[in-house]
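The complex is shown incomplete by one protein chain, all other protein chains being positioned as in the whole.
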Amino acid sequence: MKELNLYEMKKVEIIVRGENLESVLDILESAGVSGYTIIHNLSGKGRHGFHEGHLMFNEEDVLDMVISVMPEEQLEVVLEGLRVFFNKHSGVVFVSDVKVSRLEKFKK
Amino acid sequence: MKELNLYEMKKVEIIVRGENLESVLDILESAGVSGYTIIHNLSGKGRHGFHEGHLMFNEEDVLDMVISVMPEEQLEVVLEGLRVFFNKHSGVVFVSDVKVSRLEKFKK
Partner (left out) sequence: MKELNLYEMKKVEIIVRGENLESVLDILESAGVSGYTIIHNLSGKGRHGFHEGHLMFNEEDVLDMVISVMPEEQLEVVLEGLRVFFNKHSGVVFVSDVKVSRLEKFKK
């Protein structure tokens, strides 16, 4: 869809307890990620994906979702940083393909 | 992207009126879904996708979005449960491909 000025990127969605939000943002910034959006005050429950043996979130937990879009080469750096963090903390990471439109004029 | 420990799953996003949230969670749990995340207090309007003839949501409706990630073989069970429910209630279901990272160590 090059005619629509759409470029392929990776969308990373990270769900963590609110108390861990700042740590996740630090990991993103250390990896050189320049922007993100946060959805606050989610709730969640149970096990996601591969965490069959482990209850990640309780219904009382207040969660945040961080959404960030990056080129594929940056994804590996981000996931490596998250891997270290998630050795000690609960969370979920989803990666999907997304196209980003170069809509905006560049301003200085 | 096996080298990043990413596994292909299906992401299901369900948008319903808040009064129907518990029913949707029951359907997910009956289908053996082990985890989900909820974004609360969305608003919405109008028709989505194929519901051309039918106004699904009004601007006053308070909506919730349930996000769940599951293996493809579980998707069919979930959609069948939702199909029965959506015969009587309004809602939208989006399915997309997502990769999930086995980031966390397994704990007991």
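All chains are identified by letter, namely A and B, in their written order; residue positions are counted from 1 within each chain.
Assume contacts are C-beta pairs under 8 Å (C-beta built on N, C-alpha and C of every residue); 3 or more make two chains touch, one makes a residue touch a chain.
Computed from a predicted structure; not experimentally measured.
A.B. asks: Which listed residue (B:15, B:69 or B:100) would be found touching the missing chain in the intact complex?
C.D. replies: Touches the omitted chain: B:15.
A.B. asks: Just one of B:18, B:32 or B:46 touches the chain that is missing; which is it?
C.D. replies: Result: among the candidates, B:46 touches the missing chain.
A.B. asks: Considering the whole complex, not just the chains shown, which residues of chain A touch the missing one?
C.D. replies: Spelled out for chain A, the touching residues are 1, 4-7, 9, 11, 25, 34-40, 68-69, 96-108.
A.B. asks: Would you write out the residues of chain B that touch the absent chain, in ascending order?
C.D. replies: 15, 39, 41-54, 56-57, 63, 65, 75-76, 79, 82-83, 86-87, 90-97
Keep in mind that, in the parts below, only the chains that are shown with their structure count from here on.
A.B. asks: What whole-Å value do you get for the distance between chain A and chain B if each is reduced to the mean of its CA atoms?
C.D. replies: Here chain A and chain B have centroids separated by 19 Å.
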